[in-house]
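What you see is the complex with one protein chain gone and the rest in place.
Order as written gives the chain letters A, B and C; numbering starts at 1 within each chain.
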Amino acid sequence: MTRISGKYLAKRIVVSYLTLLVIMSLLFVLLRSMPGSFITSMISSGMTNEQIQQIRETWGLNEPLWRQYIDFMINYQTGNFGRSPTYNAPVADLMIRRMPRTLVLFGATFLIGFIIGPLVGMYLGWWRGSKKDKSIFSTSLLLYSMPSFWISWLFIWVFNYELGWLPSAYMFTQFPEFQWTAFTVMRDVLYHIALPIMSLTFIGWVGSMLIMRPTMNQVTDEGYVFLAHAKGLSERTVMIKHAARNALIPVATGAVVGLAFLIDGSIIIENVFNWPGMGQIIVTSVLNRDFPVAQATFFLLAVLVVIMRLVTDVVYTYLDPRIKFGEGE
Amino acid sequence: MATGQGDTESDGESYTRRWEPRLERLKRGWSRYSEHNIGILGLVILGIFSLWAVVPGVFAPHSTDWVAYLGEPPIESRLTAEQVRSLPHPPAFGDPFFAPLGTNANGNGILSLVIYSASNAMYIGLAAGLLSSLVGVPLGLISGFYGDTWIDEAIQRFVDIMYGLPFLPFLIVLVAIRGITTTNIIIGIAVTSWLNNCITIRGETLSLKERSYVESAKVAGASDTRIIFRHIMPNVLPISFVFLAQDAAGAVITQASLAYLGLADFTANSWGIMLENIKSQGYIFDAWWWLLPPGIALMLMAASFYFIGFSMEDVTNPQR
Amino acid sequence: MDRPDDREPLVEIEGLRKLFDQSQGIVDTVLGREPQPVRAVDGVSLDIYPGDTVGIAGESGCGKTTLGKLLVKLYEPTEGTIRFDGDDVTDMTREDERQFRKRVQMIFQDPFESLNPRMTVYDTVSEPLKINEMVDGYDERRSRVKQVLEDVGLGPAEVYLDAFPDELSGGERQRVAIARALVVDPDFVVCDEPVSMLDVSIRAGVLNLMQDLQDEYDLTYLFISHDLSLIRYMCDRAGIMYLGNMVEQGPTDDVIDDPKHPYTEALFDAVPDVELGDDRRRANATGEVPSPRNPPSGCRYHPRCAHIIPPEDWGGSQAAFRRAFQFKLKVQRGELDAEAASDDGDPVESLVEQGLTLDVPEEYRSEREIETGGHRTDAASLDLPSDARTALDEAAEALLDGDQDAAVAALDEVVTTPCASRKPRPLPSGTREVACHRYEDGDANTGAIGGSNGGLNAAPAED
Partner (left out) sequence: MTLLEVNDLSIRYAVDDGSAVHASDDVNFSVEPGETYGLVGESGCGKTTLAKSLVHLLDDNGYIEDGEVWFETTLPQWADENGDPKQSVIDDPDKPVRADGKTDLAQLNSKQIRDIRWRDIAIIPQSAMNALNPVYKVGDQIVEAILRHEPETTAEEAHERARDLLERVGIEPDRADDYAHQFSGGMKQRAVIAMAMACGPDLLIADEPTTALDVIIQDRILEELEALQEEFGVSILVISHDISVMAEICDRMAVMYGGKVMESGRTEEIFDATANPYTLGLKNSFPTITSKDQDLVSIPGTPPTLRDPDEGCRFRERCPFAVEECHAAHPPMYDVATADAEGRAVESTDRRAHTTACYRIDELEQIRTDAINESTWTDQTIESR
């Protein structure tokens, strides 16, 4: 099943890397074009002259603009994200702690969303036009229209405030009464992550459903689906093995859009649930004008998107044997 | 187009004759659209919101400056401590005041606020949707029509890079930098939402320009502009309306999310700000009459756009 | 069918070539990927005389549609010239092109795709008039459109003028498409499969209409079709295309009744016919059309050809050579390898027997082939020269060792054909032109052709 030539993969990686370079340049331009001086936003009143000088030094603000740009690009590629004035710590350290937390939340919702969405899309597309399709489809559009923070509040209200089943904030129990073992920590994290994941997937699955439903419906008209029926296969087999398997192919491409949606969603959700990840920090840092942090978070989220696109591309080639990248046809 | 002026010489009668078949088609399109209950529902909801947006005074029980117990401005007295403690006040129907959806912590009527905020959401939705169509459709048309040339390649590379940007973070940074105004929010939303528009229109254009009616127009000597405007655009416009509706829905939700994060123009009335207020003032679990209406209004507004969009998609789908 | 020599051709095509590049992204270019163009039309020459209907026939992918689109300037040729009424079409001023557009039109295959679904019949038919500013004013234009619609049998025109395509039947749509082509009163119309999407009972009406209009409007047609019976019905002259080459052209009746090129022969044999019944021969051709991206060398048809020419020193029969050549092709394509050798008996013999089989209809097969379902043939009964037989055995042994290159090398000495080494030139032969090595030298190999002008073949057409 190895259909991807090393050459093609290399090409995709080069393109992804170039994309990131352009995004970084964009970032540089954006931050330098802020109203007011770049430095004023980073100086708090309590800073000593020395500290200010240090900031100027780290950011190379004494250098000409092109020099700053080159330094910025090099620093970023070597993982030197600078120091955060608000946290008073290297940004890289901050990121290393926060990134996994976001990835856990994001990964879980991504997986669940991309299982539920295509499944529902499969059924709706197969039975398109039926009463069930109409009612489920319009309901899911209603879900899709809900602001994610609002639906989170409703969940917290029901499951935390009224029923008291699940915690509504943070990643761990704040003052634990249990022994810290790998198992209890895992359980505690799961306990805390339950509501955020529920809130996010409650809306998040709709995106992939919206792609799956029409493609599934198109696929039902294909000759091979007709032939599968004619072979006497059961309806279930035809639907899953022949129709849905093919309808999944465009969903893989569409995953890119769903991905962006989920990243946006997880930023909001992290803020609602005080989940100490990158989504939370990007908002606070922007509001607190902690630009080194904002910049690095933005950059790493972009890296995440670019990597995920690379992955979907690879998945795509596995889903569709007709595509054999990197060779003549 | 230099070729189109001949039509002006025709008399009125031939114009009616020419428009008749088009009206007939519109009617048929409508009858297909109206097969979808959600399409009708979407139009009804949007219709109500439009009325709220245009003439909120007719529907709202009081103005946005109305304060519980005290009434409409000009307000001379102040609230007593006891009155302040009763805020946010649950729905009241005349005793001690009339506020069918209760009040917020400042004593403003929730129903009035919800109705007066409709115009803001409507404006953001339509403006962002329109703006992203105005960028995405022409770029998609050009990219598709000149497919496989450097023009296409350049546009597609640009789109590719834009897809690499995480949307909300980009928006947050953009708005934070450019200043938090409604216009900037609209621009920020449009900057990222035109991408899908462009990609789909490009794909559609690529397939349309291979149609033999486009080729026969070429054989007849039609210019590129004539082909784009007369033969391709009319056939992709319905799809772009679908995207307009979907982008509008997305914009409404995004704006609310930004407001939640504290990035909103707080001088305006909006559902997002109402929700931000309930959070910042700490009444999320104490004042359902304040929590639910703006959220439901947001949901219905976005949903009505989605309903219209997806019903229209079915009408424009040539397969059915 | 002889045409008077004093007539000037309306369209002269010379050495026309059109390659379609695979789209190359910037990154591909950076990584240095070789483009492999599709050779859609590859060296076609053809003259079309005024008033004629010239048919172009061939299987899908032979380049007939591309040729048609080149003639109406929908594509720019990669190489070669097209002269219309003496003027070079590829190099025109704006004004010349304007004139050209009025004189040349095209009718497309699919009437469901060739009309803009959002334009009324009037809009569609009047568009060429508007573009070329040919008739002033709405009313004149409208009456011109009406007149043409009635000419194509859509009368009363008032009923149709404001109709949209989806309200019309397939036959009516195609008539509208014809009206659009004729509204500018052209001289030359390219018809690309104009009736292939129409029902049988409707077809004849459209064909007859086209014939009537030819007289009325003084038209010259290029009629493209995969359906040879239609070509016979419609055309004075016919050209047969294969993989971008014109293999044979001449008066239709001559080409069909006495095909000279082996491909033409196969093509006509393959057409089922009500009247022939059981007497019909099947097409004696092997395999399928290869990819136009990577066509065979020399004569494009030689891998499938029944009359492939053996080398001069070939000691056996042509039939034996054809089988030996198929053996070589199978080795080259990797269709024959050690795995294919059966366990029972001599593996070398088994491979040779498999390799010598022909993928042809039953009537051309050997007895052994019929018995084994086409998977074995009897090598001994073939008139194979001994050196060829040795080469086959050597190749089979090399295959058993898993060495495909050595197998090909073993065959290269003996099993070679002039058909593969150079491209045949289209040469006059009787009333027509045929591009086949068998007709190049009067004295060579087959002698199938008498009194051919052998003086023309001095220089081999090599590209």
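The rule we apply is simple: a contact is a pair of C-beta atoms (placed from the backbone, for glycine too) under 8 Å apart; a residue touches a chain by one contact, two chains touch by 3 or more.
Keep in mind that this is a model prediction, so the values were computed, not measured.
Although one chain is omitted from the display, it touches the following shown chains in the full assembly: A, C. Contact with the undisplayed chain is limited, among C:76, C:95, C:215 or C:275, to C:275. Touch with the chain that is not drawn comes from one residue among C:266, C:356, C:382 or C:435, which is C:266. Check C:84, C:233, C:327 or C:439 against the missing chain and you find that the one touching it is C:233. In the full complex, chain C touches the omitted chain through residues 59-60, 153, 159, 169, 171-172, 199-208, 226, 228-230, 232-233, 253, 256, 266-277, 280, 282-283, 285, 288-289, 335, 339, 359, 361-362, 373-375.
Although one chain is not drawn, its touching partners on chain A can still be listed: residues 222-224, 226-235, 242, 245-246, 249, 319-322.
Operating definition for what follows: only the chains that are shown with their structure count from here on.
When C-beta pairs in contact are tallied for every pair of chains, the largest tally goes to A-B. Between chain B and chain C the centroid-to-centroid distance comes to 54 Å (mean Cα coordinates, whole Å). Between chain A and chain B the centroid-to-centroid distance comes to 25 Å (mean Cα coordinates, whole Å). A separation of 53 Å divides the Cα centre of chain A from that of chain C.
Within chain A, the positions touching two or more other chains are listed as 15.
The set of chain B residues touching two or more other chains is empty.
By the touch criterion given at the top, residues 3-4, 6-7, 9-10, 14, 17-18, 20-21, 25, 148, 153, 157, 211-213, 215-223, 226, 230-231, 234-235, 318 of chain B touch chain C in their complex.
Against chain B, in their complex, chain C makes its touches with residues 23, 25-26, 69, 72-74, 97-98, 101-102, 104-106, 108-110, 113-120, 122, 124, 127-128, 130-133, 136-139, 141-142, 162-164, 177, 180-181, 184. Interface residues of chain A, counted against chain B in their complex, comprise 15, 19-20, 22-23, 26-27, 30-31, 33-35, 134, 137-138, 141-142, 144-150, 153-154, 156-157, 161, 218, 221, 256-257, 260, 263-264, 267-268, 271, 282-283, 286-287, 294, 297-298, 301-302, 304-306, 309.
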